[in-house]
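All protein chains but one are shown in place.
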Amino acid sequence: MIISKKTKEQIAFAIFRILGIITLGVLIWILGFICFNGISVMSWDFIFSYPEEGMTSGGIFPAIVGTLYLVLGSIIIAFPLGVMSAIYTVEYAKNNWVTKLIRIMTNNLASIPSIVFGLFGMTLFVNTLAFGDSIIAGSLTLSLLILPVVIRTTEEALKAVPNTYRTGSMALGANKIQTIKRIILPTAFPNIITGLVLSIGRVSGETAPILFTVVAYFLPKLPSSIFDQVMALPYHLYVLATSGTDIEKSRPVAYGTALVLIIIVLLMNTVAGVIKNQFQKNKK
Amino acid sequence: MKKSILTAIVIILTLSGSYAQKIKGSDTVLPLTQEEIEAYKKEKPSASISVTGGGSGVGITALLNGTTDIAQSSRKIKFDEKQKLAEAGKAVKEVIIAYDALSIVVHPSNKVSQLTREQLEKIFTGKITNWKEVGGDDMKIIPYSRETSSGTYEFFKESVLKNKNYMNGILSMPATGGIIQSISQTKGAIGYVGFAYVTDKVKALNVSYNNGKTFIEPTIANAKNKSYPIVRPLYYYYTNLSAEGKSFIDFILTPKGQNVVSKVGYITIK
Partner (left out) sequence: MNKVLEKFVESLLKMSSAVTGITVLLIIIFLFKEGLGLFKSSTVEKGYTLVVNTQNPVNRLTSVEIKEIFDSEIENWKDVGGSNDDIRIFRFDEIFTMYSDEELGDGYSLLPQKLGEIIQSDSTIIAFLPLKYVPKNMSGIKELKTDIISISDFFLGTTWLPTATPSALFGILPLIVGTLLVSFIAIIIAIPFGVGVAIYLSEIASEKVRKVMKPAIELLAGIPSVVYGFFGLVVVAPIVQKVGGLTLGETAFTGSLILAIMALPTIITISEDALRNTPKAMRDASYALGANRWQTIYKVVIPYASSGISAAIILGIGRAIGETMAVLMVTGNAAVMPHSLFESVRTIPATIAAELGEAPGGGTHYQSLFLLGCVLFLITLIISIISEKISGRKIIKE
C-alpha cells in the first residue's frame, strides 16, 4: 500500500500535535497536582504565621520573608552590576578579543551548575571572607547565578534600541553619557526590567546555592541583620518533603509551600510577559 | 534609583546589630530543638535562636570555627575533636538533653519480626542479602541508611556493626524522614531510625544483643530501663554561653522542656 503525500503529512502533523498536547498535559498535571493539594491549606494564616508542632502545622512566614530578603539582596548586587556590564559591552567595547573573552566568560558563567555556585559561595563568602552562614553570603552567591541573566537581557534590550536614536542624540550635541542616560536607557528600560523580573523568579526557586551559604532549618524570629541566617521557601519545601519526624503529617504544609513557590514564579513570569507586551505595543 | 538602593543598604547595615543564638548539628536532634524553641518562645517571646542541621560532625566543627554557639550532637564528642577545641583554648561543656533509641524498621508486610545484632550486622555489611536467610520470605533485602557521617550513621555503625563499614552502595537518604517514606513503600526494605520517627506505616523489629536468647521490643519503657540495647544520649556542646543560650538549655531540662522531649518521641533524661 502506498501512503499518499497528503496522508503522510496528516500523520506527521497529528504526531506533532499529540507531542505538543502531552507536553502541555505534563505542565497542567504538575501545576494541577500542586494547586489541588495545596489550596486546602492556603489562608492568610498560613502565609503570616510561624511553623508549629514540629512544622506539621502553622504557616511559613519566616520562609517567605527569608526568600524575600535573598531576592532583595541578590538583586541589589546583581542588577546594577549586570546592567553596567551590558552597557559597556554594547555601547563602549570595540569588537576585539576583550569583548569576546567577556562574552565567553558570561556564557560559561550561565552554564555552571547551581551546586557549583554553592561550593564556591561556601569557600569564598562563608569561609574565606568569614561571613558565616548569612544573608550576605547567600545573596552574593545567588547574585552570581543571575548575573548572566541580567547581562543577557540588558544586552538584548540595548541592541534593540535603533542606532538612529544614538546618532540623533549625538547630532544634537549630547555626549555619550548623556545619550545613554537620556535616550538609550529609557528606551531599553522595559526590556531590562523583564530580565530583572525573570531573575527574581529564578532566585526565589534556587535551593542548591543557598544550601551551604545561608539557610536555617528553623528560626523562631525574623532575621535582624545581614549576618543572620534565614529560612527560605525552596529549602523549606525540601526539608518538609524529606525530613522531620512525621512526613505524612507535614505533607499538607509541603503542598502549601510548593504552591506559594509556584505562585511566585507564575506571577514573575506573567509580570515579565506583560511588560514585554506593553513595550512591544509602545514601539509600534 | 541609585539613591534608593543606597538608602536600602544603609538601613540594612544599621539593622545589623543583634545576633541570634545559633544551634547547629545533628539532624536527629533537629526536630527536638525545633519544638523546644517553639515551646521556649511561648515562655519568652523575645527569644532569638536559630537551628540548622547538617550532622553532628558539622555542628562540632562549627563550634571549633566559632560559627555556632551550641553544637547539637547525637554521639559523644570524639577524643580528637575535644583535643582540637582544647588546642584552640576552648573548654567544651556537655549537657545531655534527652535519650534516643534507634528502631530497626521494615515494611509492615514483612514476616520477620525479630533479628539479632549479628544478623543486623550481616545485613548492613552485605553478607546476608535475602530475607529467607533470616526466616522471612524469599525476597531481596534492601537496606537503607542515613547519609555518611550523620551521628545516627556513626552510632549505628558503632553499636550494631561493631565499627565495620556499611556495604558498598547502600541506599542513603539525605534525611531520616526519607527512610520512613521509602521503607513504607518498599517491600524488602530495612532501615534504622530514631524512635521519634516510627509511624504505623512501618514495622519496628525486636532486637537481641545476646545472640538470640532474648529479644527486646523497642518501647520507651524498655529503652528507659536500659533493656533495649540501641540507646544513645543526645548532647548539646558549647564553649561559652550567652544568657539567652543558658536560659534555653535550662528550659529544656525543666519538666516543661522534658515534656516536649516525650512529645517529640524521645526519652526524657530522668
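The chains carry the letters A and B, assigned in the order they are written, with residues numbered from 1 in each.
The rule is short, and it goes like this: a contact is a pair of C-beta atoms (placed from the backbone, for glycine too) under 8 Å apart; a residue touches a chain by one contact, two chains touch by 3 or more.
All of these numbers come straight from a predicted model, not from anything done at the bench.
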{"item": "Of A:A137, A:V161 or A:M268, the residue in touch with the unshown chain", "value": "A:M268"}
{"item": "On chain A, residues whose C-beta touches the chain left out of the figure", "value": "5-6, 8-9, 12-13, 15-17, 19-20, 22-24, 26-27, 30-31, 33-34, 80-81, 84-89, 92-93, 101-102, 105-109, 111-120, 122-124, 127-128, 144, 147-148, 151, 175-177, 201-202, 204-208, 211-212, 234-235, 237-238, 241-242, 251, 254, 258, 261-262, 265-266, 268-269, 273"}
{"item": "In chain B, positions touching the absent partner", "value": "53-55, 57-58, 61, 65, 79-80, 83, 125, 140, 142, 147-150, 153, 163-166, 168-174, 181-182, 185-189"}
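Simple rule for what comes next: only the chains that are shown with their structure count from here on.
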{"item": "Whole-Å gap between the CA centroids of chain A and chain B", "value": "35"}
{"item": "Sites on chain A touched by chain B in the complex", "value": "50-55, 72, 76, 80, 132-133, 215-221, 223-229, 239, 242-248"}
{"item": "Chain A-touching residues of chain B, taken from the complex the two chains share", "value": "2, 5, 8-9, 12-13, 15-20, 22, 27, 30-31, 33-35, 37-38, 40-41, 47-53, 67, 173-178, 180-181, 196-197, 199, 201, 264-265"}
